[in-house]
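Just dropping this structure here.
Of the protein chains in this complex, one is absent; all others appear in place.
By written order: A and B. Residues from 1 in each chain.
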Amino acid sequence: MGGSPAGPIGRDQHEVEDWERLSDAINSALGARGLQSTDEHRRAIESLENYRDLSYYERWAAATERLLVEKGILTDREIDERAAEIERRWGGP
Amino acid sequence: MSGHHPHEETTTSPYAARIRAIEALLLEKGILTEPEVQDRISYMEARSPANGAKLVARAWIDDEFKGLLLSDGKAAASQLGMDPEHPAEFVVVQNTPKVHNLIVCTLCSCYPRAILGRPPDWYKSFEYRSRSVREPRAVMREFGFEPPENVEVLVHDSTADVRYMVLSMRPSGTEDLDEEGLARLVTRDSLVGVSVPRAPGATDPG
Partner (left out) sequence: MTYGPGDQVRVLPLEKPGHVRTPDYLKGKNGWIEFLIGPYPNPEVLAYGLSGLPERNLYKVGFKQADLWEDYRCPAEDRLYADVYEHWLEPGEGGTA
């Protein structure tokens, strides 16, 4: 990444959304509990296949999810099911 | 759930629901508690570039504090009531008439969040992370700043667990300003090093 050719630096600043704050907080809380480390989280982000398609906090959330499943704390299935339930409640797809 | 206002969730990111799901599950299983999560949200909300501005303004008027800031950033931050968090190191680098410092994390966007809060979106961009190490002067030019030709530009890539912040030079014509007035000149961008503090009387938000 460092030194690669790239265009002008965009200066748009998006409003941080509540879910992004939450993503930050969960990551931090898990770290404080010793359940995941900064290095593990970085490694999980780097291993995301769709890294370039995701926003900064999407990468964070996806990496946290990956680690929780990897460590057997949560399962993909229960996250999928609960996320679907939440989206239904929000009236989304 | 923490700060959950369904009618305000206007995002189309699928990760919004996923992180809420993760929160709900972790709370139900007792892996995290709601107060813990709230604490971490509050922790980040309490941090902002104003902290950096305070550190810089104090260093400008107090040589002893400046010495501490440059030799032990965390101790200096603690002295001003900030909680700089372990275990990352916090190092402040000084601009002089001979050198200008620029901070980046090419690998992931490390930033002294425990002092300054969240980094701006541009700091995390591929463009900034790619170009700042290779063409720092062109990058600074985009931010409206051009160091004099004889000034050396020093780029610090935060590749390990040291987080960096820039102590800019005090603008001239500020002899009459008090600490608070000085702090108001210190922009977030000057703490990263893409530009320098406002001149006294300047009105642009920088």
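Some observations on this one:
Operating definition for what follows: contacts are C-beta pairs under 8 Å (C-beta built on N, C-alpha and C of every residue); 3 or more make two chains touch, one makes a residue touch a chain.
No experiment lies behind these values; they were computed from the predicted model shown.
For the chain missing from the display, the contacting residue among B:P136, B:P171 or B:G193 is B:P136, taking the whole complex into account.
In the full complex, chain B touches the hidden chain at residues 89, 106-107, 133-134, 136-137, 149-162.
Remark: the residues of chain A touching the chain excluded from display are 1-3, 37, 39-40, 42-43, 46, 71.
The criterion applied here is as follows: only the chains that are shown with their structure count from here on.
Taking the mean of the C-alpha atoms as each chain's centre, chain A and chain B sit 21 Å apart.
For chain A in complex with chain B, the residues that touch the partner chain are 1-14, 16-19, 21-26, 28-30, 32-33, 35, 38, 42, 45, 54-58, 61-62, 64-65, 68, 73-74, 78-79, 82-87, 89-90, 92. Every residue of chain B that touches chain A in the complex is listed here, in rising order: 2-6, 8-9, 11, 13-26, 29, 31-32, 36-41, 43-45, 104, 106-109, 118, 120-122, 124-131, 133-134, 139, 142, 157, 161.
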